[in-house]
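Note that one protein chain is taken out, while the other chains of the complex remain in position.
In this document, chain identifiers A and B correspond to the written order of the chains, with residue numbering beginning at 1 in each.
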Amino acid sequence: MSRGVRLALFGVAGAGFAAVLVIGMTGLPDFGSYHGVYGQIIDGIGVTVRHGTDLITALNFDIRGFDTLGEEFILFASVLGIVLILRQLGGERHQPHQEESDEHHFAGASEALRALALALIPSVIAVGVYIVVHGQITPGGGFQGGVILAAAPLAMFIAGRYMRMRVIAPHLVIELGDVIGAAGYALVGLSGLVFVGIFFKNSLPLGIPGHLLSGGQMDVASVFVGLEVSGAFLVAWTHFLDQALLIRSGKQS
Amino acid sequence: MSFLPFAVAAWLFVAGLYGVISSDNLVRTIVSLTVVQSSTYVLLLGVGYVKGGKAAIFADIPQVSSAVDPVVQVLVLTDIVIEATVTGLLLALAVQAHKRFGSLDPNDLRALRD
Partner (left out) sequence: MTVLQVAVLVAVAVGGGAVVVAPNALRQALVLGIYGLALTMLFFVFQDPDVALSEIVVSTVGLPVMVLLALRKVHHQEGEREEDSS
């Protein structure tokens, strides 16, 4: 089908669809006048029953922990898909382009940029860990902190040293991080089943709201999710980096 | 005026669809798809907002203050991170399609048609 025909068809269908969408959305409650009972109950009793002051994390890792388990395995499965699709195929060779891999640098990248990128790594790790472990008190948690943690080794690539990034974050380690995180989160759910009899019911002491070790299983779940998310992003990125910088078509020369 | 967030959500959905359909490049299609997906974030958070409500984090506000709905926020939160890896999977497929067919134009993917 040519592009013109496609666009003409979309013009008709899209206009009709937009009209239906707008008519449907006028039936929604007015912006700002929400009266959902579930959310209001959580807002009212969340801190009292869960001892975590950030109710979004409380919902994520405790009250709706089972839902997050499903989401987590979507993440795991899609990363597994990336690993499978971007593997080194027969008829491809692994050839580091000298100027690109060990000492590759971007046009215009100065020594100052490199130094800054390397100096950023520890602070990025500190921010990531802070956000992961304080998820139940302030905004944050495993999903956000995990992506930040994954960005730390990436700074090595920004600094122009991808081969070094492979040394500080080897494939095996990041894949293990991904797997341990996914399995650990499922085990948090199972611990509820074993100790309290209900899957994903909190079985740990709740602590005092606002303290670092409060909220029971939230902190543990947050750490495992952080591990999985950072592992997942690093696995995905390194496979794209391998494809872009190292793997070439043609037999080993 | 109170309809604006929902109108923006509808606009993002349709604009993203236009990008998907008009695209002659698989990477463009995938990036446009993320715009379609972001329309659901605007819709969900628009539904959950409470006028004058604060964020559902009671670290430094009294527990009786009115807060926005945390349930929709959780849905959006997990989805944003997962969407990124699913997009990565689609990009991997596009790279592989280019390896196989030598083109990113969906019209050139002949083997899919026969």
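Methods note: contacts are C-beta pairs under 8 Å (C-beta built on N, C-alpha and C of every residue); 3 or more make two chains touch, one makes a residue touch a chain.
Predicted, not measured: the structure shown is a model, and the values here were computed from it.
Student: Hey, which of A:17, A:73, A:199 or A:240 is the one touching the hidden chain?
Tutor: A:240
Student: Of A:47, A:83, A:154 or A:227, which residue touches the hidden chain?
Tutor: Spelled out, the listed residue whose C-beta touches the missing chain is A:154.
Student: I need the residue numbers on chain B that touch the omitted chain, in ascending order.
Tutor: 1-2, 4-5, 8, 11-12, 15-16, 18-19, 25, 27-28, 30-32, 34-35, 38-39, 41-42, 45-46, 49, 53-55, 57, 67-68, 73, 76-77, 80-81, 83-84, 87-88, 91-92, 94-95, 98-99, 102, 104
Student: Which residue numbers on chain A touch the omitted chain?
Tutor: 31-32, 54, 56-57, 131, 139-141, 143-144, 147-148, 150-151, 154, 233, 236-237, 240-241, 243-244, 248-250
Note that only the chains that are shown with their structure count from here on.
Student: Please work out the Cα centroid separation of chain A and chain B, and write it as a whole number of Å.
Tutor: Inter-chain centre distance comes to 15 Å.
Student: Which of the residues in chain A end up touching chain B in this complex?
Tutor: Interface residues on the chain A side: 3, 6-7, 10, 14, 17-18, 21-22, 25-26, 28-34, 36, 38-40, 42-44, 46-48, 53-56, 58-60, 64, 67-68, 71, 74-75, 78-79, 81-82, 85-86, 89, 137-139, 141, 143-144, 146-147, 210, 229, 232-233, 236, 239-240, 243, 249.
Student: Okay, in this complex, where on chain B does chain A touch?
Tutor: For chain B paired with chain A, touching residues are 2-7, 9-10, 13-14, 17-18, 21-22, 24, 43, 46-52, 55-59, 63, 66-74, 77-82, 84-86, 88-89, 91-93, 95-96, 99.
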